[in-house]
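I'd like to ask some things about the structure below.
All protein chains but one are shown in place.
Per-chain numbering from 1; labels A, B, C and D assigned in written order.
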Amino acid sequence: MNDPLMELDEMEKYFSRSSGFLDSLFGSDEYVKAVDGVSFTLDENEVVGVIGESGCGKTTLLKTLMGLHDPTGGEIRYDGTPLSSFDRSEWKAFRRNVQIIFQDPFNSIDPKMSVQETLKEPLKIHDMEASEERILDVLEQVELNPARNYLNRLPQQLSGGEKQRVSIARALVTEPDVILADEPVSMLDVSTQASVLNLLSDLTTELGVSMIYISHDLSTVGYVCDQIKVMYLGRIVESAPTQTLLDDPKHPYTQELVSAVPIPDPHHQRDRTSIEGAVADPIGLGSGCRFRDRCPDRMDICEKTPMNVEHGAEREVACHLHYDHERRVQTGADGASANQRATGTEGDD
Amino acid sequence: SGDDSGDGTGDGSGGTASDGELGERVPSLACPYWSDVGRAPTCEEQLSVAKPNVENALGVQVELQPKDIATTISEWNNDVRKFPIAYWYMGNTGGRLDPNPIMVRNMITRAGGDGLLNSSHYPSCEFSKLAHDQVSAPSLDKRNEMVREGIKIMSEDAAHIPTTNTLNFNAARSAVNTERVGQAGYAKNNPRFHIYSSVEDKDQMVFNADGNTMATSAFPRMDSDSLWNHIVTSTLMEYDENFELQQNMAASLETAREGKRIIVEIKDATFHNGDPVTAEDVQYTFQWNHENGSVVPDHTAIPYEGGADGIKIVDDKTVEFNLKQAYWPFINKKLQKRGIYHKQSFVESGADENPSNFTLNEIIGCGPYQVVNFQPGQSVTLDPFPDCAAHDPPNQRKVFLAFDSKQGAAQGLQAGEVDVVSQLPTGLFDQMKQADGIQTNVFSGFMGYHFHPHHGVAPTKFLEFRRAWGKALNRKEINQVSQSGQGEPQYHGSHFITTHPSYPDDDSDVYKYTTEPTGEPEAAKQLLEENGWGWDDQGRLHYPPDADLSPLWPKEGTPSEEDFPCLSELPED
Amino acid sequence: MAWNTIPMNVLGKEIGRDQSYLIRNLSRGFKVIWRDPTSRFAFLYLSALLVLAVVGQEITPYSYDRVFYASEGGILRSQPPSIAHPLGTTSSGRDVLSRLVYGVQPTVITGFVGGAIIIGIGMTVGVLAGYVGGWVESTLMRITDFAYSVPTIPFAIVLVSFLEVGFFASIIVIGLILWRGNARVLRSQVIQIKERPFILAAKATGSSRIRIIVKHILPNIAPMAALFFSLGVGYAILVNAGLAFIGVSSPFIPSWGVMIRNAYQSGTMVQAPWWSLPPGILISLTVMSAFMIGRQLEDSDEDERSVTGAGP
Amino acid sequence: MSSEPLLEVENLTIEYDTRQGPLTAVSNADFTVEDGEYFGLVGESGCGKSTLAKSIIGGLDDNGRIASGKLKYRGEELQDLGDAELNEKVRWKEIAYIPQASMNSLDPMQRLSEQALEIANVHTDLSEEEALAQFEEMFEVVGLPENRIRDYPHQFSGGMQQRAIIALALFLQPSIVIADEPTTALDVIMQDQIFKYLDEIRDSTETSMILITHDISLVFESCDELAVMHGGQIAETGPITDVYDDPKHPYSYLLQRAFPDIRFPDRELETIEGTPPQQFGDVDYCTFANRCPWAEEGCREAAPPLEASDTSADGHRAACFRTNEIFEQEDPAESLAAIRGDQS
Partner (left out) sequence: MSTARYFVNRTLQTVLLLWGILTFLFLLFRAMPGDPGTLMLNSGASPEAVAAARARWGLDEPIHIQYLQYVRSLATFNLGNSLTSGVPVWELVRMKIFNTFILVGPATVAFYIIGSIVGAVLGSKRGTKLESYGIIPFFVMGTMPSFFLSIILVVVFAMYLDLFPTSGMFSAGFLALHPEWPWWRPYFTQDFLHHYILPFTAVILRYVYSPLLVMRTSVTEVMGQDFTYYHRITGLPSKKRLKHVSKHASLPVITLFPTSMLQAVSGLVLIEVVFNWPGIGNLLVHSILGRDYPVVQFVFFAAAVSVVLGNYAVDILYGVIDPRVSVTDDA
């Protein structure tokens, strides 16, 4: 009906590895392809999860979305407008409407600022009324009760969970449309983790905020996300509604990911993972499926880059196992653009 | 007594007298002094008394600025006018016994921002003519008259404001025999002391020296110092321990042609290697000095007739110097300045091709001592040379040891490591005086400490201001504090001081600021007041309302011929 | 690890309302200093100096440059301590105690002004280099390298010739050289801080560079800056004494360095120790007190890397 | 082999000296680990898990000490032994340790082989080759290529370092390994890989293990017995199935329900208010009382003993005064809902 809130179109973020004087002189062609052609949309009131192992580019994705990195390629649109065409006031509005929550509660709020000061900062920046009521409101929203007691606390006087709540409060205080959350609970104790997860999930429903939630932990993602994207070495390999993905992962990587999650039940028997090794560094990657070296179902064709293939409603997989090679050629407009994309990336690698 | 003028300037007498008709306020006056030279402590002591004297008497703030000598002189010579008055001194080097250097450095041709030194930017045509003419005056008597006249004019103009003469404080161990100390003392510019002294309780005698003068064995490149020129080699003439000019290597010296020809016969002598000292060596020495003015700057001004050709060999032992015109400093100054070079070793070391950059393979002089060990910048060890024609030194080894600070030298003296230390700071000297086993000596110098007021800019361009300044000084206390009262306070307005040989014995016609040892602050005030100056409520000095404060010539410029017609008559320098 | 992040209630009572950052940290710093007997002593000593710096020149027994004469007219040179002159007189007959007390102010000014310039330049360079990065950083750090590679005292002599040698010139010159250590350490500090997520969060909310520096970076390097300031105070006093000793400072302001120089030049180190020892000891005591306080602040700031040794 | 149990922890109380006074980090801990047994120790951050673990290997921080109680390794009391005796008797030969944050535990300036050799040298008479051979073997067991034993730690990824540390702990074949959070900070797949090897080790050797973690799922998957710690006290201990099926302590009950289960993403997660307290001085109350929905006045007046309840199975003990009322007489879920309902 209306534009998606945020839209990523073949977004790429490469880091140049050069640092020295010589390299700037002669140029260097070694790139870290942290994010390599990611597309998706975030609708209003939707919570999208992005999961993947450490180093696969999640944080980079998020920072680029935030406009903290300039994308190397592709486009990000907010409310239909590309970030690259923003003027000052648009940036300002964007900064107010899109907020961020970080993984590490111990470092994500300024240790030298009291809770009150932390929360007033964004309001001051955006010339919003920095009244005490507003702040107490938000503190109550994040269930820091009684809110008054927290106003003048310093971060060192807060527990991990409380800190994380404060940083959520900071994200909420400007009444944003979108929250980008980078593993907001992974450093919290399980008792607190649950309550923060619940809080996030409540907030998104109640306040109608959209969220991109990044994590490597599938078990928590399920609690907050409607839709999950699985990321591997800078690319999205599978994307599906949460329940579908957990029940029936299609991509071998997703399958491993799902099956590796421990189950808190001694009666449940689970097979240990069968894949070996760890995620490689995204440097000097050749073409082909990024997962092929660790994939239990590796085939010859994996030397070619798979493209995203739709697989039922709201579901896409980028794996040759699920490749509808026919359809790729046959389908009309859709297929053509998919084709273009596929060749585009292949040529690139 | 030193403290009674110490309270406040608020009750200055002039405050009310010129009410309502004050000119511009006299700003605080910066006054630099050399902070990087050996006498800095004495300067500081002098200034620490002089500053309150002037401030209290004149009601003008004085801002003392320690500055290194290169900066001060450069800024002064280029007339950048960061300061209207400066303070410095002149050391007692033998060459300054002749009046020429002081006369020259006050000539108008050197005033202003031409990069040349005129000690006070003193722009007097009358004086400058005398200064120019005295060098080649028809006779020595005539010359002395001209110098005396110059002193008179200079002092009337209050060209300089001396405080005291520059003393040399020296100390030696008691075991040192001080036979040829004379008036010059143990100072480094008394070669005869160095040559004839000895120490009784050891077989070598150690002098303190300045490392910079021992930086190289190619000594002509160094500024003259008794070590090389009078001890390792010998000069034709020499000032003795009483600053009297004596024949040294010269067996006889005659002048002819109204001072335009000087004939010198040299003594029968040999160099350290046994070669005889010949007229050729003497000729070579003076020619070399003349031709290498950039290396030996002090010999360039000699007006030889026909350049270096004016130096002629008459016979094996006789040299003749022919001058275009009489040049009185030649004998007093030049002949005593540099020792005779050993031509052969100079030539062999490439001194001719490469005058600024040659190294003597062996130092062969004709002085009373020969070099046995030389550590550049650190020490020179000398043994007596018995065949020296000019001197017959005692048979004792002499070591010149470089000290970077007098304190270190004094410590060495007390510890018996050094036998003679010269040019001590006053405090250190007093200390040595009280120490056991040490004898001391003060050489009452012939040069002085002066304030140098800039004659081109306000307020120092005003005669009454300079005179008031001169009156305000408590020279007695200055002398007490800085020189233990042993110096001679100077009360007159010239650059020459009373102990200089050229200063007239009868100085009744020389202008004196005061004759009061403690100064006349009241008279100073009065003088200013009479000339229309005044003081405000805070006792700060103001110019007369109608005073013309514009400088006599523009900043960094020079006096113009329009204002000073004599400039066209005087040669460039 | 865990235990210094947990103690929420341990730190004591809830901090009162509306305490500004400054007060909060001053009072904390004070507590930290007070806790340790040596730094408490240092603090008291420095406070006493500060008081003397303000009122000292009014309460000296005599004027610092008054020359005393004996009844017979000679100057009272190098007199040992007596009732009239509790610390004796100098070789030019001045009262040592008066000069010593008078010298408090120049010493304190040297320390504070010198320390302030050092930290001022050091912080500016360090923060700019660390935060801005890129060629700004390389340029600034090369300049810092250069500043590291010149010998302090000789270079100070060179710089002084550009200014008028004088009391403030010598202080400024010290500041112009000794900032280098601060710049280096603060830069790496800033680089660490700027990678922390709360800075990212601030960027994400749209804070400007300046705002981030002022609101987040500076407060977080403040403990280190405080430490450096106290070190800078000490170094400034020390180097200034050195400059005074070789004559590159105004000798008319009897700072303690000048006093030692005068005493040394008069050669009365052995004969009149009452003149030279007090200023030397006081310099050492003052510098040490400044260092002690710095050390205490450093010790208390658990997660701050140590830097005391990385002086100029 | 002696009949003594492998490791006995008897009423162990550990204190840290702090500025505020002695902090009791572990109070009255009591459990036994048998040969070949995998024993899990779970609890939130700050519960005293690491403290307990460190005390067993004699590695308490300088300000920590065993205030009372006993630690017995095969009957021999360890609690009073000094460093030298511990080195000689138990460390690494008998009890090995995988410290928390073990990523940083490898000396960055030593090759792994050097570190292994050094350890072997201190504790055994093995020749260099033998020691390295054993280490290589272990390297392979934990899934690292044996040709990389001469690498420096920084040449390994985090997960590989973790494995190397496990290899170091195991290569002298100790009887028991204490693993303090061996997989925190690792990705799930990596974690699963490591547990795969730990499983293999259990299957192929006699080694016992104390597995410390805050993730109860890992314990449920890999251990035979467990102890749940809270605020320095052991809240509940027993075989995992018993504790899972029939929890006897409110904390372990709530903790289990706080864990997300990927199988039921819609399940409401339990939360526990507050954080584990820090206790200065004697612990004379139930440290969970302030967070416990069922707490009564009595819970704050004395420390509950760790004992078996009427219905509990063998070796299943809990430290709760109200365990019978909560878990025997009513459905804890219902009463909890009732209590929560009252409060809001």
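Convention: contacts are C-beta pairs under 8 Å (C-beta built on N, C-alpha and C of every residue); 3 or more make two chains touch, one makes a residue touch a chain.
From a predicted model like this one, the values you see are computed outputs, not experimental measurements.
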Which residue, B:Q344, B:T381 or B:Q526, contacts the hidden chain when the whole complex is considered? B:T381
Among D:I119, D:I176 or D:L336, choose the residue that contacts the chain missing from this document, as touch is defined above. D:I119
Determine which one of D:Q20, D:S68 or D:N104 touches the chain that has been left out. D:N104
Going by the touch rule given at the top, which residues of chain D touch the chain that is not shown? 54, 57-59, 83-84, 86-87, 91-92, 97, 99, 101-102, 104-110, 118-119, 122-123, 152, 154, 168
Applying the definition given at the start, please give the residues of chain B touching the unseen chain. 36, 68-71, 73-75, 77, 95-96, 101, 105, 115-117, 204, 206, 211-212, 215-216, 218, 221-223, 293-295, 297-298, 300-301, 356-357, 359, 372-373, 375-379, 381, 397, 399, 401-405, 407-409, 411-412, 414-415, 417-418, 572-573
Absent chain, residues of chain C that touch it: 36, 38, 142, 145-146, 148-155, 157-158, 161-162, 188, 234, 238, 241-242, 245-246, 257, 260, 264, 269-270, 273, 276, 280, 283-285, 287-288, 291-292, 305-312
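Here is the rule we use: only the chains that are shown with their structure count from here on.
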Distance from chain D to chain A - Cα centre to Cα centre, in angstrom: 33
Between chain A and chain C, what's the gap in Å when you average each chain's C-alpha atoms? 49
Give, as an integer number of Å, the spacing between the C-alpha centres of chain C and chain B. 43
Going by the touch rule set out above, which residues of chain D reach two or more other chains? 45, 275
Do you know which chain B residues sit against two or more other chains? none
Interface with chain A, chain D side, in the complex: residues 44-45, 143, 157-160, 187-193, 195-196, 199, 214-218, 220-221, 240-241, 244, 254-256, 258-263, 265, 268-272, 275
Chain B contacts chain C in the complex at 1-3, 6, 30, 32, 35-36, 40-41, 44-45, 47-49, 51-52, 64-68, 70-71, 82, 406-407, 410-411, 424-428, 430-432, 434, 477, 480-481, 484-485
So in the complex, the part of chain C that touches chain A is made up of which residues? 5-9, 11, 14-19, 21, 24-25, 196-198, 200-207, 211, 215-216, 219-220, 222
